[in-house]
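The structure appears below as structure tokens.
For this view, one protein chain was removed and the others were kept in their places.
Chain nomenclature is as follows: A, B and C, assigned in order of appearance, with residue numbering initiated at 1 for each chain independently.
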Amino acid sequence: MTKYPPMGWNSWDCYGAAVTEDIVRRNADYMAEHLKAYGWEYIVVDIQWYQPTASSHAYEPFADLTMDAHGRLMPAVNRFPSSAGDRGFGPLADYVHSLGLRFGIHIMRGLPRMAAHRHLPIWGSGYTCDTAADPNSICQWNPDMYGLRADRSEAKAYYDSIFALYASWGVDLVKCDDIAREYPRCEKEIELISGAARNCGRDMVLSLSPGPAPLERAEHLKRYADMWRITDDLWDEWKLVKAMFERAEKWCIHSGPGHWPDADMLPIGALRQCCPGKGWTRLTHAEQRTMMTLWCMMRSPLMIGGDLTLNDGFTLELITNPEVLRIEKESWCARPLYTLDEEAVWLAPRMDGKGAYVAAFNLSDFERVIRVDQPGERPFSTAKELWTGKDRDELRAELPAHDAAVWRLQW
Amino acid sequence: MTKYPPMGWNSWDCYGAAVTEDIVRRNADYMAEHLKAYGWEYIVVDIQWYQPTASSHAYEPFADLTMDAHGRLMPAVNRFPSSAGDRGFGPLADYVHSLGLRFGIHIMRGLPRMAAHRHLPIWGSGYTCDTAADPNSICQWNPDMYGLRADRSEAKAYYDSIFALYASWGVDLVKCDDIAREYPRCEKEIELISGAARNCGRDMVLSLSPGPAPLERAEHLKRYADMWRITDDLWDEWKLVKAMFERAEKWCIHSGPGHWPDADMLPIGALRQCCPGKGWTRLTHAEQRTMMTLWCMMRSPLMIGGDLTLNDGFTLELITNPEVLRIEKESWCARPLYTLDEEAVWLAPRMDGKGAYVAAFNLSDFERVIRVDQPGERPFSTAKELWTGKDRDELRAELPAHDAAVWRLQW
Amino acid sequence: MTKYPPMGWNSWDCYGAAVTEDIVRRNADYMAEHLKAYGWEYIVVDIQWYQPTASSHAYEPFADLTMDAHGRLMPAVNRFPSSAGDRGFGPLADYVHSLGLRFGIHIMRGLPRMAAHRHLPIWGSGYTCDTAADPNSICQWNPDMYGLRADRSEAKAYYDSIFALYASWGVDLVKCDDIAREYPRCEKEIELISGAARNCGRDMVLSLSPGPAPLERAEHLKRYADMWRITDDLWDEWKLVKAMFERAEKWCIHSGPGHWPDADMLPIGALRQCCPGKGWTRLTHAEQRTMMTLWCMMRSPLMIGGDLTLNDGFTLELITNPEVLRIEKESWCARPLYTLDEEAVWLAPRMDGKGAYVAAFNLSDFERVIRVDQPGERPFSTAKELWTGKDRDELRAELPAHDAAVWRLQW
Partner (left out) sequence: MTKYPPMGWNSWDCYGAAVTEDIVRRNADYMAEHLKAYGWEYIVVDIQWYQPTASSHAYEPFADLTMDAHGRLMPAVNRFPSSAGDRGFGPLADYVHSLGLRFGIHIMRGLPRMAAHRHLPIWGSGYTCDTAADPNSICQWNPDMYGLRADRSEAKAYYDSIFALYASWGVDLVKCDDIAREYPRCEKEIELISGAARNCGRDMVLSLSPGPAPLERAEHLKRYADMWRITDDLWDEWKLVKAMFERAEKWCIHSGPGHWPDADMLPIGALRQCCPGKGWTRLTHAEQRTMMTLWCMMRSPLMIGGDLTLNDGFTLELITNPEVLRIEKESWCARPLYTLDEEAVWLAPRMDGKGAYVAAFNLSDFERVIRVDQPGERPFSTAKELWTGKDRDELRAELPAHDAAVWRLQW
């Protein structure tokens, strides 16, 4: 069980469907050197690692995917050379582990369409893939897979077969896609996948995508997954960050050890590196502070989306502020005090009982002074603002547009 | 253009996906001998004629379908022997034509999934099937096809290629499935298919299934199709027949030469002949009269669903009452006078101006007397009830449960 | 029972809530002299005739209304002098009858709010108004009345009491408002009002307003009312006239003797005479022809909204074209052949069986040629266009924007 929200790096925002082994290794090296000390630990390879021809964020219909004789997708050797000889992600996972980090992969719900059309045998069972696959269960945005007939033991056999493979590789986190917002039709598939992950013989974090997951199924998600997306893809646009406040408010009561509502990756630093002209986050420094502050207050998992090796000084500082990151581990029972169009204030008691965190967000497009009355019906002795590092007598911040302040209160 | 609503036989109700050439020929023979004189003329082979393994009304996921090198489905030779040698339905169509009848086939919207996965070339073009197919456009109830990307010239090329083939076979009617209720997403595909049918060099009736087609798109349907289903599959249950009254009322104003709202096949006589125990229609004689009367009054196409060769005397009489069938050709501007839970009355002027038809339906579960006041603001001189053949002074019928009467009035 | 759609004049469009006896008499005189010969016969006094202070189209909250000791509204004597001495509308009705015309009034569903608050006795019964009134049933747009508790005999007693009064006055038509679109909550009130009208001892036309009445309750309306509004108020704007085509299409099958879907008054000629600056219809001549043609083809009741005495030559001609008006009496089973954004064509067989009417409408904003193929599957011998009076060989019209043509065909 995840005691704290997972923290790591994911290849999607910077390399889309086109990430390669070399990129993964370089980011792992960087994390080990610069970030591990601050609690960052997961290195996650996102979608299409089994497609030799992937070269961008786009999906290619009817592409030939690398798979084994049992319809299990395998890393494309041209992109992940260490996987040659059917070793899969084993060597890469070993390398990540050797740095003291953990290794994760992305998967799509279901099995490859061609594995069904070819009637491939399911590993470790007498079944074939066509009997597990549902020809009418497809993903709306990715052309590769058929979902499974979750009421059949063939489906369980298939999911067990892939998690057995991932365990043999040393995978620590699986981000399963095309599923978190697919209630009610994928409810049983979630249960099968969760069961396969928990019974595969290796401790794995199960993360469900994409969002928005339905709030009314929160208890199901809490039971069957470690984290799940509460939002569609978050990119580097202020309106998307701002929109997260409403979702954070609805989901905050469901956050706790073993079950973390996930506000999605942090689109910071060097993004879209597989696109012509490449890219850099369009979020301002203020907006990035607001994002980090909200994610920490709501205890969202933190997954960095930018290529770490291209970080600038601001980005590195943003993700290595130890006092801000401490909120994720020290607070509980966070909630908004209020959320207006122009500003919001959040409160989170400290688990040690010695104080609380208060965050103030300027959601308006102009500079704004936000003052918070003594929160929590109890006076504080000291209040330190964590982005500036300054002690304050009162909870009052002059905030540029879209910026945030967060205070650590001591009773 | 169809001057009158098409009349014929279709293999679905009696043989599902499993119809064979022999069955088709025997039914054609029967029609030529017993029904042709009454206006019946179409012999239609329904779904899955390209699947060698089909044996019931069920669909088989990931079945191997017979197709040519261009991804065009071909009759399964084991089921349609005359199609051997790539002759397709040519020989069978020729036979039907030799009887003075017309030949129709069922198709699914789109192209075979495997034609896309195999990247087959589209006949008569430089394209391949994978570029015409939309991997996200599938049928909810049949696992064989991908819909096409109707905005691409590849899609037009594919549809043109199949209608060129059908024209070469001598097909007179194409019933295209998975499309009539798929507005708005299939609107452009309907236009492509309609264009292909009209430009293929052979006069063809285009029939769209399944229903319910959306009433608010009536003008689009009238423009692009000769007939279209206004209902989901009709089977031999009274509640389904009864439910047709509401649909008939909504659609009746849209009926006319070249565009016929279609209330679906007549599930009469010998049905489900590919099932264990075989079957016979569960509709009572009264219910069958009500169905025939309503279909004729609303000028629906008439397609018999039972195996003709197994007709009993009642069934044969039902479909060879010349005066009832004449309503389809002689009336216009039909409408309900009223529709209540327990009874309904319809009126249709005669195009010759010399009278009108009035039909009375007992929709209740008990015997019921229905009396119709002089309809249409004009007295009549004679009124003949067409099922009994008797002249009447007044429009009054003592009807058993679910039965109907229909009078031909003379001013 | 109304054999044909009622035709007449109504005071609303020209005088709103402020009509007076003098105006009514002058319009009746005009009708008798200029219109009666063409079939026009009803003179209808619209809303608020019981409010002494009414002076415009607006309603005045908490106004003092003229009523008798039984909570029955009475004409305001300052506006209708002949009603003095508790004679109500009797003298005015007598005058209208003396001209060979018929007299109608508008009423609101329910009873006056103050009649309930004052606990007035209901005429002819032992009940009081407060027990008949429902304090929660009010009109959304008029402040005067409470609806009745239709399940109580007190409600029946009240409605019977007002229709007894109207019968004693000689009323021929009652337009009941705040009711036709109030299904399901007013369904039982409609039945009570219908019963009161039919049992009051005088033949009365019952007209229900405002629209849109719900299509799915057509049979209820056909049973309990002679005419009912299928639309919200129609004013002199082209977009409102154009929008009627969709409603006419849905309702056309429900038109017939005794039950007429009503497309609302004709806002032509001198409108809004109680407003500063007064007014004249903003519909062009073409638009007025289109309106008249559609109303006649669909057999809507015709109620003129303008002050007749101020008619210009065009208006008088428009409403006295005998061949166009004959459509209302001679056609049946009308329907659109098609309705597109830019044009529509309607067809109506003639009841005499000797031909049909065909109307072509240019709904576009530009001149447009509309050609109709031989309608009805039968050739015609002659075709006379009724607005121009010219015989034609083909159904082809060059129509200015928003104009219409209508042909009378002879087989």
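The definition used in the following text is that a residue touches a chain if its C-beta (ideal position, glycine included) is under 8 Å from a C-beta of that chain, and two chains touch if they have at least 3 such contacts.
Small disclaimer: the values here were computed from a predicted structure and weren't measured.
Trainee: For the chain omitted from this view, which of the shown chains does it touch?
Mentor: Contacts of the unshown chain, counting the full complex: A, C.
Trainee: Which residue from C:Met114, C:Ile319 or C:Ile370 sits in contact with the chain not drawn here?
Mentor: C:Met114
Trainee: Per the definition of touch given earlier, which of A:Pro212, A:Gly256 or A:Pro400 contacts the omitted chain?
Mentor: Result: among the candidates, A:Gly256 touches the missing chain.
Trainee: Which listed residue, A:Arg185, A:Arg282, A:Lys354 or A:Arg371, touches the chain dropped from view?
Mentor: A:Lys354
Trainee: Can you name the residues of subunit C that touch the chain not displayed here?
Mentor: Those residues of subunit C that touch the unshown chain are 61-62, 113-114, 116-117, 119, 130, 133-136, 138-141, 143.
Trainee: List every residue of subunit A that touches the chain not included in the displayed model.
Mentor: Residue positions of subunit A that touch the missing chain: 3, 219, 222, 249, 252-253, 256-257, 332-340, 347-355, 376-378, 411.
The definition used in the following text is that only the chains that are shown with their structure count from here on.
Trainee: For subunit A and subunit B, which third chains touch each of them?
Mentor: Shared contacts of subunit A and subunit B: no chain.
Trainee: For subunit B versus subunit C, which are copies of one sequence, does the interface use mostly the same residue numbers on each side, meaning over half shared, or is it different?
Mentor: Same, since most residue numbers here occur in both copies.
Trainee: For subunit C, which other chain has the most distant CA centre?
Mentor: A
Trainee: When the centre of a chain is set as the mean of its C-alpha atoms, what distance in Å lies between subunit A and subunit B?
Mentor: Here the centre of subunit B sits 52 Å away from the centre of subunit A.
Trainee: What whole-number Å value describes the gap between the mean CA coordinates of subunit A and subunit C?
Mentor: Result: the chain centres lie 65 Å from each other.
Trainee: Which whole number of Å gives the spacing of the CA centres of subunit B and subunit C?
Mentor: Chain centroid spacing, subunit B to subunit C, equals 43 Å.
Trainee: Which residues belonging to subunit B are in contact with no fewer than two other chains?
Mentor: Subunit B, residues with two or more chain partners: not present.
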